[in-house]
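First the structure, which I've put down as structure tokens, then a few questions once you've had a look.
Here the complex is missing one protein chain, while the rest keep their positions.
Labels run A and B following the written order; every chain starts at residue 1.
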Amino acid sequence: MRIALLLGPALVVIAALFLGGVGLGLARSFNYMPIIGLDDPNLDAYAWVLTDEDFLLSFVLTFHIAFTSTVISAVLAIGAALVLRHTFVGKKVITFLFQLNLTIPHIVGAVGILYLFSQSGFFARIAYAAGAIERTSDFPALVFDPYAIGIILQYVWKEVPFIGVIVLAVLQSVGQDYEALAQSLGANRWQRFRYVLLPLIMPGVLSASVIVFAFTFGAFEIPFLLGQNHPVALPVLAYRSYTDVDLAARPEAMAMAMVITVMSGLMIYAYVRLSRRYLRAG
Amino acid sequence: MTASNQSSRAAPAGGTRDGRRDVIVRWAVISLLLTWLALPIVPLLIWSFSFRWFFPDVLPADYSLRAWQYVFSPTSGVLQSLRDTLLISGGATLLSVIIGVPAGRALGQYVFRGKSIVELLILAPIIVPGIAVALGIHVLFIRYGLANTLFGVMLVHLIPTLPYMVLVMSGVFANYDTSYEAQARTLGAGPIRAFWYVTLPAILPGIVVGGLFAFLVSWAQYILTLLIGGGRVVTLPLLLFNFATAGRNDITGAISMLYIIPGVVILLLSARYLTGNASAVGGLGRL
Partner (left out) sequence: MVKKRVFGTLLPSVAALAMMSGAALAQSSDEILAMSWEELVAAADGGTVNWFMWGGSDSINTYVSEWVGGQLKERYDIRLNRVGINDTVEAVNTVLGEAEAGVTDSGSVDLIWINGENFRTMKQADLLFCGYTDLLPNNRFLNWEDPAIANDFGTPVDGCEVPWGRTQVAIGYNTANVQDPPRTVPMLLDWIKANPGRFTYPAPPDFTGSVFVRHVFYHAAGGVDGLLGDFDQAVFDQVAPKAWALLNEIEPFLWRGGQTYPNSSPALTQLFANQEVDFTVTYEPSSIGLNVMNGTFPETTSSYAFDDGTIGNVHYVGIPDNSPNKAAALVLANLLIDPEAQFEKALPDVWGERTVLGPDRVPAEWAARFDALPRHESVVPEADLAERSLPELSSGWLTAIEKGWIENVGR
């Protein structure tokens, strides 16, 4: 009873808003929504979406963005956390600056990346001043580009501190005893990392990576600001369909939203499986 | 030269040279990292004061306060937008604390049937992107008149903020010793007094950290606000977006600066809790 009282409000909010949203989206993706007079469900939207070339291209692009961003961020974050964990002068200040990035919204980062990396951006200007390029088109296309480099740069910029802070916290709670023990047993640096530290931090890294993957898979504003015109990331495609003045396109938008949801569901599943395995191994 | 030679010769075999290389590598990595982290902010700051900054000029041809004047002009709507954004994020954070702390306690201290399902449910909104939820719930919000209102936007921001709060608090309560509370009760304190004088001080660092995350998550929301706010609720990211897509780099730069300040201030105020509280941050990592 006490538990129910404590949990009640949170569950009501999540059930009403979150499950409500997903449920209504699911219904609408079947073109079913009695309150607005749609009471004849069908699978047309899925049939259309799943055979649409644009959708498939968008899906591949979005997966590439999310996967690449997550892997690069996680690797860099582990490296950064390993360097930062030792105590030395100024560490507090540096860790704080590291966290500072957490507070800077993605949009600001995206605009910053745009001003830095576009073909007429800060780096292009420096390259010009150095005589490395003669005109803007000589500078490599890093934003609005087919490989989504600008988008990935932005995510890496933002997510390294996020994963890093979590890994740091885990490392701090672990302490140095295991490592010292391993060292006394003759383990070299790589072995200490691979067999002692990595298993310890892996659950933290994985859970953070799941959050990052899901976020980068479902984020709208960054690919909208830094992505090329075609193909676009899935959330952008879904938003375009949703705001199409032809209301018939809305079920398609919802179907895309459901694909994003299912993808996130797979992530949750993968996370639970992986973390359990690692926890057992660790 | 000689001094360093001597010292390295004097040092016990290899240890210091290795140590010194470590220090150099460490500082190199740190400076590289911090430069990279700070870098995107630099052009925004310069743009906000620039006038005529054309390719290939590395620095603006002229400087001006025009963008800042526009930002602070009473009719540009930027300051109202700052106020609304603070209201929404502050409100969403407060609601998250009120609803999330009890839920965190339930998850952190009790074992009950269906707990893993509850945990999964609370975890899900962090993983499932806002756009997937918002498209579905939009029609309901319109129907109940919640769309296009500050309150509606605040409410929809709970979807991503509340889970963070609950997760952080469940981590805090998992390490929380209830015996003090019980002691206070046996000494005659009522539940409210016991909470206020015993529980609250103990969990306050956790609330600060959870609140910090909740605030930042709400502060950065774009798509939920755009859809549910329907253009009527203009938070800073929406305004920023308007000018960024319109190519007004100077005003975009100025709004960006204004937009990042509150988050930085709040982090400054709560940093000591964040670094000193591994279990709270760990709550995030553990999910």
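A few notes on this one:
One rule holds for everything that comes next: contacts are C-beta pairs under 8 Å (C-beta built on N, C-alpha and C of every residue); 3 or more make two chains touch, one makes a residue touch a chain.
Keep in mind that what you see is a predicted model, and the values were worked out from it rather than measured.
The hidden chain, counted over the whole complex, makes contact with A, B. Here one chain is not drawn; of B:176, B:219 or B:241, the residue touching it is B:241. Of the candidate positions B:52, B:83 or B:272, contact with the hidden chain is made by B:52.
For chain A, the list of residues touching the undisplayed chain reads 8-9, 12, 15-16, 35-36, 118-120, 135-137, 141, 144-146, 228-230, 242-243, 245, 247. Where chain B meets the chain that is not shown, the touching residues are 50-56, 62, 64, 66, 70, 73, 75-77, 138-139, 142-152, 226, 230-232, 234, 238-239, 241-243, 245-251.
Keep this in mind: only the chains that are shown with their structure count from here on.
Per-chain CA centroids place chain A at a distance of 16 Å from chain B.
Residues 23, 25-26, 29-30, 33-34, 36-44, 47, 55-58, 98-100, 102-103, 105-107, 110, 112, 118, 120-137, 139-140, 143, 155-156, 158-159, 162-163, 166, 216, 219-220, 222-223, 237, 240-241, 244-245, 249, 252, 256, 259-260, 263-264, 266-267, 271, 274-275, 278-279, 281-282, 284-287 of chain B touch chain A in their complex. The touching residues of chain A, when paired with chain B in their complex, are 2-3, 5-7, 9-11, 13-15, 17-28, 33, 35-36, 79-80, 83-84, 86, 88, 92, 94-109, 111-116, 120-122, 124-126, 128-129, 136, 157, 160-161, 165-167, 169-170, 172-173, 203-204, 207-208, 210-211, 214-215, 217-221, 225, 235, 238-239, 242, 253-254, 257-258, 260-261, 264-265, 267-268, 271, 275.
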